[in-house]
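Take this structure, written in structure tokens, and hold onto it; I'll ask about it next.
Missing here: one protein chain of the complex. Every other protein chain is in place.
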Amino acid sequence: MPHSDRLARPALLLTLLLLVTLAVAVAIGATRLSWPSVWAGDETARAILLRIRLPRVLLAAAIGATLAVAGVTFQTLLRNPLADPFILGVSGGAACGAAVSTALGFGRIPGVVPLVAFAGACGATAAVFLLARRRDHTDPTRLLLSGLVLNAFFSSVILIAFSLSKSSDLTAALRWMMGTLFGATWTSVLLVTSLLVLGMAVLAFLANDLRLLAFGEEDAKARGVNVERVKLIGFAAASIVTGAAVAVSGIIGFVGLLVPHLIRLIWRRDFRALLPLCALGGAILVADADLLSRVIVPSAELPVGAFTAILGVPFFLSLLRRAR
Amino acid sequence: MLELRNVSYDYAGAPAIRDVSLVLGERQLVALTGPNGSGKSTLLKAAARVLTPHSGTVHFAGKPLAQWPPKEYAKQVGYLPQDPDPVFPMRAIDVVVTGRAPYVGRFAWESEEDWRHAEAALALCDAAHLAERYLDEMSGGERKRVFLARVLAGTPRLILLDEPLAALDISHVQQFSALLRDVVDRTGCTVVFAAHDLNWAAAYSDRMLVMQDGRLALDAPPAEVMTAAVMQRYFGFSAVAVENDGKRWMLPKA
Partner (left out) sequence: MAIPAHVRRVITLAPNITELVYAIGAGDRVVGTDDVSNYPPAAARLPKVGSMQPNVEQITALKPDLVLASTEGNHPSLAPALAAVGIPLYVVRTDRLPEIATAMTRLGEVLDAPAAPAAARTLTADIAAQRRTRAHAPRILFAVWTDPLYVGGHETFVDDLLVLTGARNAVEVTGWPQYSLESLAAHPPDLILYPRKSVNAQQMAVLLEKAGDLHVPSRAIDEDVFTRPGPRVGEAAKGLNAILDGK
């Protein structure tokens, strides 16, 4: 039974795909870049490539990887194939923080809204955790319910904030709800990437324990896993990276839910392999979706979340039909 | 090998097991019986280290459990809960090899030896032909055998099974009971299994434990437990004995 290539072959294939995707995404954009002129030192061409296009492509990949990693982690921790990174109140908390801070007028000060969104995301997850905690045990079902309820609560707050604010502020809050990679800076790329690397290191450390959770918490405990500690650290890691991603680019849907299933359908692996494979898969999906959103209408940009669905769903459905 | 002394555990104030003392040696097939709610699952969980007793001590190989690192303990003691159900689809061989988890390092994959143990375990459970099949394509009996193989793959000295015979077809119950006997005889480990069906519990076992209201009421060989008096007193029904292929079966009076 060939076991040695459990990770190597899929990882190699996805890495190749990612490199191709990144190359194409950097080569194509709203403006036609003449490579000789970039080489020759044309200021504008260089600015477009190095300050606008390249950071954006890399940010798209980093965000995609983050969301897919968070998605597969939540699905594993909650033992629920329908979990996505936003399910535990992250989306509600971030959007609420963004909506409330813009409604209060802080949208004019750069940096405030992303910070509040991040704080909102982390705060919401912590709240969900505390709500679901009972005698130092957090039951996955209670977590899911608390997350659902909290998301619903945040949605109402956002609706109220919307109706009370001026229509111009709506645009600002919509940015969080729809998600966009506009205006990506090297700072945001660095921030998201370093958090992702840290988060993945933590999750890789826990990977062996996390995959055992698939059989149930009691079973995992009997196999020597410190279940409560693994859950706490796993949730914290996944929530923090998601919070940062949402703070930077808003809520980009489908990636966290879809990519883990896509990877699982193609290569049946456990969490240890899923972690890096989902990161690669998520990076590919969002980089491609962002490319489409940038070039389909000349000079204009469409919501990236629409394309993650348009790209991912048909692929997913065809895999589902072929699988069984 | 395993020694419980005055172990108690309660769920939210209601006692589940009370003052249970028990010594388990090597090479024994032990049936754990008792009416619903008598504490069988809880006892197994306390022994498997899924629960920590609120009072009393548990010793394994002379050392208290607290001195056993969890992974080391998992190598010695295997546990199978009532309805294992991995949420995502998996092949049998992949399920079974997870039984080697305590042996696999943090950033490592399973070794060749781990895979050999997994294959051997499947063969021992007469499930080698199921290796490449997915769990959801199997019958209940086949799944149980795969999960037993999973526990065996870890080569534990003590195996704790929670209601392994439940919801199995009669033919599979027969097979599985014989299999447990076979495992004990061939590997020398001890198997403790909780069972509802007294007759199958007694059929191949060396020893029977009877729980009542959280206490260990009876600890004796099957011949002493399978009597009308015991049936009446601990299980609450009038029974008549029937000879079944050399074993004594207790059937409820019509």
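As written, the chains take the letters A and B, and residue 1 is the first residue of each chain.
In this text, a contact is a pair of C-beta atoms (placed from the backbone, for glycine too) under 8 Å apart; a residue touches a chain by one contact, two chains touch by 3 or more.
As the structure is a computational prediction, the values presented were derived from the model and not from experiment.
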| item | value |
| --- | --- |
| Displayed chains contacted by the hidden chain, counting the whole assembly | A |
| Selected residue (touches chain absent from view) among A:104, A:152, A:297 or A:310 | A:297 |
| Among A:47, A:104, A:130 or A:198, residue touching the chain not depicted | A:47 |
| Positions on chain A where the hidden chain makes contact | 29-31, 44, 47-48, 51-53, 108-110, 163, 166-169, 171-172, 175, 180, 182-183, 185, 294, 297-302 |
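Definition applied: only the chains that are shown with their structure count from here on.
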| item | value |
| --- | --- |
| Distance from the mean Cα position of chain B to that of chain A, given in whole angstrom | 42 |
| Chain B residues touching chain A - in the complex, by the definition given at the top | 45, 48-50, 69-74, 77-81, 84-91, 93-94, 98, 101-102, 104-107, 109-110, 112, 115, 119 |
| Contacting residues of chain A [partner chain B, same complex] | 1, 3, 6-7, 79-81, 204-205, 208, 211-212, 214-216, 218-219, 221-226, 264, 268, 270, 272 |
